Each structure stands twice: as C-alpha cells, then as structure tokens.
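Structure provided below as structure tokens; questions to follow.
All protein chains but one are shown at their positions in the complex.
Letters are used for the chains, namely A and B, taken in the order the chains are written, and counting of residues starts over at 1 for each.
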Amino acid sequence: LTSCGLCRIMRPDDANVVGNVHGGIILKMIEEAGCIVCTRHCNTQHGDRCVAALVRVEKTEFLSPVFIGEVAHVSAEITYTSEHSLEVQAKVMAENILTGAMKVANKAALWYVPCSLQNVEKIMEVPPIKYVSAEQEEEGRRRYEAQKKERLETTKARTEELVAPPSNPEQHTVGFSQSSLIHLVGPLDCTLHNYVHGGVTMKLMDEVAGIVAARHCRTNVVTVAVDAINFHRTIKKGSVLTVSGRLTFTSNRSMEIEVLVDVSSLVEPEMGQYRAVSAFFVFISLDKYNRVMSVPPLKIKGEEEQRRFDEGSGRYLQNKAKRVTDQEGQQ
Amino acid sequence: LTSCGLCRIMRPDDANVVGNVHGGIILKMIEEAGCIVCTRHCNTQHGDRCVAALVRVEKTEFLSPVFIGEVAHVSAEITYTSEHSLEVQAKVMAENILTGAMKVANKAALWYVPCSLQNVEKIMEVPPIKYVSAEQEEEGRRRYEAQKKERLETTKARTEELVAPPSNPEQHTVGFSQSSLIHLVGPLDCTLHNYVHGGVTMKLMDEVAGIVAARHCRTNVVTVAVDAINFHRTIKKGSVLTVSGRLTFTSNRSMEIEVLVDVSSLVEPEMGQYRAVSAFFVFISLDKYNRVMSVPPLKIKGEEEQRRFDEGSGRYLQNKAKRVTDQEGQQ
Partner (left out) sequence: LTSCGLCRIMRPDDANVVGNVHGGIILKMIEEAGCIVCTRHCNTQHGDRCVAALVRVEKTEFLSPVFIGEVAHVSAEITYTSEHSLEVQAKVMAENILTGAMKVANKAALWYVPCSLQNVEKIMEVPPIKYVSAEQEEEGRRRYEAQKKERLETTKARTEELVAPPSNPEQHTVGFSQSSLIHLVGPLDCTLHNYVHGGVTMKLMDEVAGIVAARHCRTNVVTVAVDAINFHRTIKKGSVLTVSGRLTFTSNRSMEIEVLVDVSSLVEPEMGQYRAVSAFFVFISLDKYNRVMSVPPLKIKGEEEQRRFDEGSGRYLQNKAKRVTDQEGQQ
C-alpha cells in the first residue's frame, strides 16, 4: 500500500484550443497521487493524524503530448523515506482507448513532508518503508542528500522583484510577453488542513508560462520540461496568489520562462507579501501537424535581461549535455 | 484489460454542506469507469472506432456514506457481452487515508452499447469476452435476458406529463417539495462523439431528488438507493435538460422521489421535446450524528398522487422482502 494509481478521461477544459492537455493538469494529477500515497503511509502509525505537504518536485520532462479523450493513468510509489520526508516516484501513461495505444507522458519525483492536522507547523516522523535491497536504499539516500543540498541553496535565491514592463513594449522583447494572473485561493484548492495543494500552484504556474510562450510566438505551445520546483512556504486558504511569468531564454526551438509565485493575505495584511515558489518552464511551439517549429529569438534589453539569458543558456546547454549522456548510458 | 480502476479525493464541491458526498458523484464516477472499460474493449477489433453509451443501470444501493477528504476507489469489470451490449460490474470503496479505514460504498451493474464514431446511430458488434466457466456465462446470459425484458416493458411507460404545483402548496404535500432544474448541455458533459455522458444525467437527477427530499424534511438527506435507470434515448450537445422531481412515497424512515428528464434542443426545434430518462431515488434523513431520523408523512391530494403512492409502497415492500431474502441467502 505504498503505491497508488489514479486515472481519468481528459476533458476539453484540461486542454488548449488545439486539444493538447496542459502540462499543469498532468502535474496536478501527479501531485494528487503523491499526496494520497504519502498521507496514507504516514497515518499508519500512532500519534497525530497528518497530511502530506509537497516541498519539492524534481526536474521533469514531458515525453509525449496527451490529448482530449485520452485516459491519463498516474501511478505513484514511495521510493524513499528519511526521518521527516518521503520521496515519491510517479509515472503518467496516456492511453488512447480508441486505438489501444499507450505511451509514457511523464515521469516525476516528488518530495513530501507530513504536517500534523492538530498543529500545521509540526512536521511528523515518517514510518520507514522496506527496501528490496541495501543498494536501493543507498541510492535513495543519495537522492535525498542531493535534493536537500539543492533546496538549501535555492531557498535564498530568486527573491528579486518583478519589474512591470514598459507601457508599449516592442514585439519579441521580455516586456512584450510578460504576464501575470492573480488567483484567490478557494476551498477546492486546499487540502484537509486548509493549505493549498502543490498541484494547484503548479497548474497556475504552467498556465501563466503558457500565456507568455503563446504571446511570444503566436502559435500552439506545449510544456516540454519543468525545472526542479521548491515550495519554500505553505500557502493558506484566503490568500491571493500573484503568478508572474517572463521569458528568460530562447534557443532555436525552445523557450524558457521563469515563473514566480507571490503570496499575500486578503484579510491579514500584516503577514506582508512573500515569494512562495519559483521555477523555470520550457515550452516549444508546434505547427498544426504537431511538428516542432522554430521560435522567434528573444530581444534582450539591458544587463539584467542579458544576465538571465546567459543563465538560461547555461541551463539549456547543461540539459542538452545531460540528455546525450543519458542516451549513451542507455545504449 | 477488461477492467479499470479510478480513484480521487472527494472535494468540498462533491458533498453537501454537512460533508456527505452526493450519491450522484458516485454514480458519475462509476459511469466514467464503465465507459472507459467498454470503449477500450470494443475498439480492440477492426472496423469503425466507437464509444460506449450507457443504456441501463441496475437498481443499486448506497451501502455506506462517503465524506469529504476520503479517497473513492472505483473498479469496473466487463462481466458479460452479448452481440451488441456489455455488462459492467462496478464497486466503489471509500478509504479514509487518515485512519486507513476502508468500506464498501456502492456496488452497481451497468449496460453499455458501442456507437460508431462515424455514424452515431450505428450500434457496433461487441468482441466476446472469455468466461472462467460455462456457468458464469450462463448466469450473465440470464441477467442479460432479464434486463432486456424489463427495458422493453418500461420504454413506453412513465411518459406522463408533470403538472405544475399549485401556487401556495401546503407543507408536506407533493406540490410543496416538487422541484425542477434546467441544464444546458456543455462540452464538459459530453463524450468524444458529443453525446451526454450517462453519469452527468444521473448526477443532475440525484441533485434534484436531494433538493426535493430536503424541502420535504428540512434536514440532512442522503441517497440510499436508486431504482434501475433506463436511458431511452441519447442526448446531444446543445440540448436543454429539464430535470424534475416529486415525492411519490414516504415510509417511516425513507422517501421515494420520481425523477424525470425531458430533453429539447435549443437549435433544432423540429426535434420536439422527449422524455429521455426516468427513475426512482430513495433518500433518508439524518440527524447531526448521522443517525437515521423519521420522515414527515407525505400528504396526498387526489387520485393520481394516491395511485403513485400505492405503487411506491409496492416497490418499498418488494425491496424490503428482497433484502430479507438476500440476507438469509448469505447465511
């Protein structure tokens, strides 16, 4: 019972006008499966009842597009437990029930911590899982240490303010496609303890990133990858989320969009505003036959944009190198 | 691959104010699982691609209530195939992920037919399933013949018009609690071939029945049983559904509500209006500790209401007798 499967038919409101299911919908389903499996596992012990809260999603790639009418199957399994956290590995298969075709849409790894329902600030202990082999446990520990290190490093980063774009920005500049939306957190967005599901936040982030990408290239755009996402702080019911996106980098065939989530409370202004999440989304542009098209190059204005472009370029080259290594590793 | 499981966390909008998940939500999930498993099975052959359309749900009982925050697991399996129809047996388990408790919430049997995507009037042939034993197949055939006979009998029945209640009806009369809603069929309600999912219709029917029951007894009410439902005709996108409910019978501790679904087209007036579905829902009334309360007796006005009351009373006694027989059979 350390695994969980959920599936449903993809509906028109899960997809864009052309019928491609939004990456954010897939991320939201993965997170629901992860939350179920971790909450269930952590409540198999004595002590306070608790709910699992998402703290991190590892970098993930969208391997094949999913379409309206297909059935998305999400399976999630707990693959490592530390004293206070759980790793879940999830896989999404898309099934075309008319042709029987099955394809892997996504693989992701998520980290959760169990929060007490009595006192949401209290992190509970996690009952250990059993490993098939000592090697398997050791690999899990390595992943645990690596993500812990990275989380500590990025917590202080990416808190810079978002500057409003100039009023009549030139096409293909950062300011031209920069977008933001606000979302008032409602009861459906929340877990049992009235904190926002990580999946809800990721869906909103993907939505904004998609608008930025579509404004830049005026075509059908789809998510192909998401950078590791750290959830620095939990978000309460009654909050207002401001989700902002801006282009940081374009290659010939891809766009990188930085998405920032700022939180303020409608009713408790003394809480102030804080940065809850930030991440990079990568989108590509498709023609009407779903073939990858080239992307208009981003016009850079000023040093700040140049710096972010160079950093994006670095991530792009690193990922490209990693893909080559992975493929060679598989041969 | 003749079975399918789906699950999700029950959310606030799946439930009433007190936290009980609506019976209609459970019926809708069951129907989605049935549609997936039948559509998948019927497309494993050559010929037109097709989508499974619900034609009948056998009488079903809600065995335990489901609450917000619980995970509902629906499993559906094809248990019989005739030349042009499939029987699906479905089971719903409700899991409390905080305590680990699991309970059976519902068991249901549904009948589907495969409709061609090219020509929705064309019913396709169904690839036969394999049976574990000749006995199992024989039992399936018996269920098939029984439901076929019953469907033929009820197709012409229950087409009587619904009379508007008097303007100031007395409390606890049929007119006092009679209710109806209209629903414009949208894209989210539809299958790939733009016909309304049977589950959507059942959810609306349960919603109206619940309002009728609550108006009658002014308490927390929940669905405990649904009569066999026959879907006489399919319903297209762009239709307007008028779903009406009226009390037909009350026992000491239950209410029977007749629900009628009338369909007209906004854009094709030549279609006229027709009765697409009708069924009886049974509700009970609960106090704040979820204990069954007594129901105010229905005040009958006129011969028509008396006739319907007597018929309801007949169904009530028959079900009661059947439950006794079933329990004895299990001992």
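Here is the rule we go by: a contact is a pair of C-beta atoms (placed from the backbone, for glycine too) under 8 Å apart; a residue touches a chain by one contact, two chains touch by 3 or more.
Computed from a predicted model, the values in this text were never measured in an experiment.
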| item | value |
| --- | --- |
| Residue among A:104, A:146, A:163 or A:188 touching the omitted chain | A:188 |
| Residue touching the undisplayed chain, where the options are B:32, B:58 or B:207 | B:207 |
| Of B:3, B:82 or B:180, the one touching the omitted chain in the full complex | B:180 |
| Those residues of subunit A which, in the complete complex, touch the missing chain | 12-13, 16-17, 171, 179-184, 186-188, 207, 210-211, 214-215, 218-219, 237-238, 240, 264, 266-269 |
| Contacts of subunit B with the absent chain, listed as residue ranges | 12-13, 16-17, 161, 163-164, 167, 179-184, 186-188, 207-208, 210-211, 214-215, 218-220, 237-238, 240, 266-267, 269 |
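In this section, only the chains that are shown with their structure count from here on.
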| item | value |
| --- | --- |
| Gap in Å, rounded to a whole number, between the CA centres of subunit B and subunit A | 38 |
